[in-house]
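There's a structure below that I have some questions on.
With one protein chain held back, the other chains of the complex are shown just where they sit.
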Amino acid sequence: MTQKNRIATGGQIDRSTTHSFTFDGKSYQGHPGDTLASALLANGVRLMGRSFKYHRPRGPLTAGSEEPNALVELRDGARQEPNTRATTTELYDGLFAKSQNRLGSLKFDLLSINDRLSNFLTAGFYYKTFMWPAAFWEKLYEPIIRHAAGLGSLSLKDDPDVYDKGFLHCDLLIIGGGPAGLAAALTAGRAGCDVILADEDFRMGGRLNSETFSLGDDSGADWAAGIIAELETLPNVRVMSRTTVIGAFDHGIYGAVERVSDHVHTPDAGKPRQILWRIYTKRTVLAAGATERPIAFENNDRPGIMLASALRTYANRFSVTADKRVAIFTNNDDGHRTAADLHAKGIKIAAVVDVRPDAPKTYDYEVLEGQVVDTRGRLGLSFVELKLANGSTRMLECGALGVSGGWNPNVNLTCHQRGRPVWNEAIAAFVPGEHLPAGMTVAGAAAGDMSTAGALRSGAQAAKLAIDLTGDIPDLPQAEDAPVNVKPFWYVEGCSRAWLDQQNDVTVKDVKLSHQEGFRSVEHLKRYTTLGMATDQGKTSNMGGLAIMAELAGKTIPEVGTTIFRPPYTPTAIGVFGGRHRGQDFHPKRLTPSHLWAEEQGAVFVEVGNWLRAQWFPRAGETTWRESVDREVLATRGSVGVCDVTTLGKVDVQGTDAAEFLNKIYCNGFAKLDVGKTRYGLMLREDGIAKDDGTAARLAEDHFVVTTTTANALPVYRHMEFVRQCLFPDMDVQLISTTEAWAQYAVAGPNSRKVLEKIVDQDISNEAFPFMACANITVCGGLRARLFRISFSGELAYEIAVPTAYGDALIRKIMEAGAEYDITPYGTEALGVMRIEKGHAAGNELNGTTTAQNLGMGRMVSKKKDSIGSILSEREGLNRDDDLRQIGIKPVDPAASVPAGAHLMSLTGPVDAAHDQGYVTSACYSPNLGHSIALGFLKNGSERMGERMRLVSPLTKVETEVEIVSAHFIDPEGGRLRA
Amino acid sequence: MHDLKTITALGGSEPRTDTFPHITISENDGLALASVAARLGSEDECNKHMQDLLGAVPAPGQAVLGEPESGFWMGPDQWMIEAPKETHELLADDLKDRFTGCASVTEQSGAWVCFDLVGAGMEDVTERLCAVPIRKMQTLEARRTIIHQLGCFVIRHTGADHLRVIGPRASAGTLHHALMTAAESTA
Amino acid sequence: MRYSGFKVLKEALMGHKGWTPAWRDPEPQASYDIVIIGGGGHGLATAYYLAKEFKQKRIAVLEKGWIGGGNVGRNTTIIRSNYLLDGNEPFYEFSLKLWEGLEQDFNYNAMISQRGILNLIHSDAQRDAFVRRGNAMILNGADAELLTTAQIKERYPFLNTEDARFPIKGGLAQHRGGTVRHDAVAWGYARGADSRGVDIIQNCEVTGFRIENGKCLGVETSRGFIGAAKVGCAVAGSSGRLMAKAEMRLPIESHVLQAFVSEGLKPVLPGVITFGAGHFYVSQSDKGGLVFGGDIDGYNSYAQRGNLPVVEDVCEGGMAIFPAFGRARLLRMWGGIMDMSMDGSPIIDKTHIDGLYFNGGWCYGGFKATPASGFCFAHLLARDTPHPTATAYRFDRFEKGLMIDEKGMGNQPNLH
Partner (left out) sequence: MIIEHPLLGPRDAAEFTYLGDARLIDRPDWQSETAAHDFFEYGYLRDNPAGWHQELWFHEAGDRSWLVITRNTVTHEISKVELARDVARSRGRSK
């Protein structure tokens, strides 16, 4: 295997080491410092991909992240990574890549038939056809289009790599490590400023690595390496190569992706593939350089036709030439540099074709005034056809053509907020305009300062300005300071199949058609033709399209509009935005104090928000969850059960105005609640709809403990702080959440008192500690605890709380004390069954659309005081005669189920939305009653007890006759609570 | 005396320690915690007691280390006081006595898990966890911030390479996992 | 000009010389019978139906910039009618039915693709709510199907069901839901309206209303005064600032919603899928890009861009259910301005000013509503009575307490 196009000496590659790699199953060799593209070119491979629509053969156009063509599927197995730019993929030993978007082999792609049909497949053709017959779009046309479209393939295996996120802070962020960025970093770094210097390349230096001219006495690359070495010794400077700043967000926040492991075969154990850094900076110097733009001419997309600067990069940095015979087509002086550099390396320059009459001349090779009008070569360039200024035509044999249409400053990040670039006639390109992201200065070629000396100067000055440096900027080396000499020239007249957007196959013809059909604004052009919508985001194509549209419209380019850029700067792995939040780590887990113990019992857990709660506790021999739940319910109602209820939100409310404060947040009254008593509270939103419910226990005159539902703990706390700080700022009330501070267990059932009497140190007889009592107590001989005699199950019940660290010990103690009563742990399912049996509303009923009236608690809304929501709860629409009311539902046939989500219809009459009477909110099987029961809402429901109705669930194909009953299925008088 | 034994936030009978070359992550199970919030109109009196207790009133974003109690600012007119659990199991009760009438005191010992991150890699690890400007943070700066979606306090302790992370106890496992992965990433 | 496969064939052979502009570029006239403000999907659809279905004449659509440049060209292209409440479901089902015949109706291939939409279920309470919703859909004549996890897994084998923080317990599918090529909707309506005589006037910004004695006489614009017997406003996220010119305060806030697209990929996702325990939904475009989104940024904004936390939040949701997407790359992100209403449902109503009509409050769901919104607004403008499917979309529902609150979040727009 030879690297036939490797230049004998020079370049920033390590020839002492050889890397082997495979592309489309064939083995090749390259060196450290190569990209996949440079290594393939070195091996004489120009054909690397196929275009999107016409499946035209394609090779690299560029040597950087703006690459539209040389996209490959990198790596294999679960790490397969589609659409990877060969031009930025750092070569490593064992690299594996395949070409993509082809049917058959890369050389014989069957879908290249599309190229033959291109006359039918013009811009927007699909909007005009495929409409008949109507059903055929989805059955026939769309599947064909979908399968032909797309580029690379995902493996559809879970991404095996991990991604990190991180946060960095600095005074000055410098984006781009070319001459401007390095001068800026040197200036700010030496001044002691906290600097981050980020560059997307694996080698800092930017164009300095691609050029041959010197900086002072050094080559550009050596100078850059020296500066980097100095910067790396400065503790206040963080040099980040392989780091792309992807977006400029509000107030000096930048997103940056560091590719930690993409240049190795597999990340080291525990190490991320990439890191998403959120960089907070006061000031930014954008030194992102510029991108060369092509010229459109007939068949300008063959492998071997590249940007002139890319040919130079391959030769100077990677020591590679795309072919032994190279031609140049240019409208500016920079194109000639490529010819000179390649010539100096012994590459044959077939000719330099310049559109300008005054092009610089040389004796080293032919310089012709004229244009490239067409090209030849099936899978790679072999000839270019010239039309010279003197009117003659000529065929030129060459395997590579460098094209230079001038340079576009990389203004991308200046546009991420409100900035819109402005036209600069001198360099015939857009430069940064007004409304830059706050704190941003642009330097170097990104600002339109195209010479090396200019970049150094403006970089240093930008840094000086950014950090308010009063002293001098560092001495900068002598460097080339050539002016930009460019004649705007966008496309060769008469060309048609001349590519603007090489990836999306948008040609000059398409832009003309777009204009002809009235799609003339930049946005319409882009959307109609798909120009600039490919993975390169139009970095090399937008300007050409814009220029042609301007010409067609008889306007100047800035009159037609500008192209703006959106984040990310280059396409970015979705995985890195996800960071560690994957799989089980997607959201944090919250474990209850009895979790370890419940695990020991074999509990089945369920997600409730971020909490994991025991759902039921299966016992040996139980084969269905219902068996376990029924047993838990019966045991609790029959003797005693215990359930971890720590997850309910708890808020400590203290202060002399605490009671008055509760009066505001609850619709019912709290001012007169006695110390040592607990009361149910219903909280409304200001719009009069029920927000949450819970209890407030008055532990002292100026101290309440408020509970919320599990789901609403945070929003309710936020709301309470709003009421305290924003509405009643002079109330003496202090709030703090204590949800996790206390392990709290419900002990319920007729024997609950007997169990707790063995644990609680105080008298908890019915007389001493009646229903709704609360107190600070001690347990087990002195541990501080709280006891509340409240009940969700409808049984004699208590909730007992100890500091969380003791929660594990307490549940074990309760189980021990309850052993003689066969105390049964129960989970959320049994809890749910018992609350439905008791008719207590929960999340399914408090669904954000229900009022106190709907819940049958209308009378609780006190009209004698000001409370949140009381006024708007009086609106007519919330107080209609046929309002929904909470009701109970039982099936007429005891064996039938009453599914939640089913709708209530009259026994006879149509079943449709117009005749909908209500719906089932919660349903369960009641082991106490021996049949299914449900809670629901029914129009005017409180007046319809005993009515027979049809319960329909067409979705689950259920229809059952039911009877409307009271929601209180068990102990409606509440005798058990007070026992 | 009662015979109930505590378990640590990570669920062990003893606190857990994980050692890496560049950092040690220790579960600190030895803290008693209580919050103190000044009553409206009694701020001066509360501050005076706070001054007596800690030697200084922690300013916004700051901690004050004292013996045996230390404290940090949680919010306007609100502080968290920490003390060794061994000697101050009843910290909240003690503080209630001290701040009677001028502050609301709430026991917080059970609500939190504490991890001490010590080692040369502390700053690198912290940068992978949360948005605090760790390299610029001064000793005894205390911030509430977000780590893996969890609201946590991070306090830069007196040792140059010591960060204390106080997070919600119920999510101790998640928080610990986040600390461990950040440590592995930066090792 | 009528588009057809034959026409494309003919033009291809004739060098594409015969194509004419898809719509004219007329100068504004001094007055019209009906002026629609806003050349987005809703405004253009309104004009189209006014001309086609309600036989109105002398209609103009005024657009500040270029037609289709607002939310119709910046959304995630999903159509569906999986609503719960009586005020909404018939309207969205009407809309879906209009989508189903739209391409033939306006002779433009908008690539309406009824590939199905699936909402994942992660808890029993969520299942209860989705069953209720699925039933409401069926009772309103729409389609719905409750799928098991196994059925879902069959269609999406790479869905993370093994290591899920929030297990997938099924899903509610609407098979008639799907996607549409969004830009083509604006262009198709524009072309259809234009061919029926509607003047589409681009680069014409409305700077004020001329209101005398409680009656709107027309609009002041950057291209002069344009008189109108009736003025209909359909400017979505710009509703607040437009109606302020008529001294109206609205039950609407403007918020930014971000959307995302990946690089082109060979087909992996057959339909639209919505993660019920995180903020993430995704489909794959015909071109191959994964088109996805999540929650709004959550603060009032007129900037068509968002911030990083939401980008991360959305991608975290994506990685939670599709860990195979980790190596696909996000290509582009953008923002649209959402007219978030106080109950999450829209308004199609007369204002208190005679001759001034309003259409807005679409939140982040306006795209799917485009045909019905246009039809119903045209109905209101032409006949001065609401269309039967849009009777609940009134201004006064908030003062009367007749909110249409699908999510149950109350009067906080950023939670809808």
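Note that the chains take the letters A, B and C in the order they are written out, and that residue 1 is the start of every chain.
Keep in mind that, in the parts below, a contact is a pair of C-beta atoms (placed from the backbone, for glycine too) under 8 Å apart; a residue touches a chain by one contact, two chains touch by 3 or more.
Predicted model only: the values in this text are computed from it and were never measured.
The chain not displayed here makes contact, within the full complex, with A, B, C. Across C:93, C:253 or C:286, the single residue that touches the chain missing here is C:253. Per the touch definition above, the residue from A:154, A:188 or A:253 contacting the chain not shown is A:253.
Screening A:113, A:438, A:929 or A:979 for touch with the missing chain picks out A:438.
Of the candidate positions A:584, A:725, A:765 or A:906, contact with the hidden chain is made by A:725.
Against the chain not shown here, chain B presents residues 60-61, 73-76, 131, 143-146, 151. Touching the omitted chain from chain A are residues 249-253, 278, 280, 417-418, 435, 438, 657, 660, 686-687, 714, 718, 721-722, 725-731, 866, 870-872, 874-875. Residues of chain C that touch the chain left out of the display are 238-241, 244, 249-254, 298-303, 307, 309, 342, 398-399, 411-414.
Simple rule for what comes next: only the chains that are shown with their structure count from here on.
With centres set at the average Cα position, the gap from chain B to chain C is 49 Å. In terms of their C-alpha centroids, the spacing between chain A and chain B amounts to 32 Å. The set of chain A residues that touch two or more partner chains comprises 165, 278, 581, 585, 587, 589. Along chain C, no residue makes contact with two or more other chains. Residue ranges on chain A touching chain C, taken from their complex, read 52, 79-83, 119-120, 122, 125-132, 134, 137-138, 142, 145-147, 149-159, 161, 163, 165, 247, 249-250, 253, 255, 276, 278, 416-418, 509, 513, 516-519, 521, 523-524, 527-528, 530, 534-535, 537, 566-568, 571-575, 577-579, 581-587, 589, 606-608, 685-689, 691, 843-844, 847-849, 872, 875-879, 899-903, 911-913, 916, 919-923, 952-956. Remark: chain B residues 1-9, 11, 35, 37-41, 78, 90, 93, 104, 106-112, 127-128, 130-133, 135-136, 148-150, 168-175, 177-178, 181-182, 184-185, 187 touch chain A in the complex. Residue ranges on chain A touching chain B, taken from their complex, read 162, 164-169, 194, 269-272, 275, 278, 280, 580-581, 585, 587-592, 595-596, 610-611, 646, 652, 654-657, 702-703, 730-734, 736, 738-743, 778-784, 802-810, 813.
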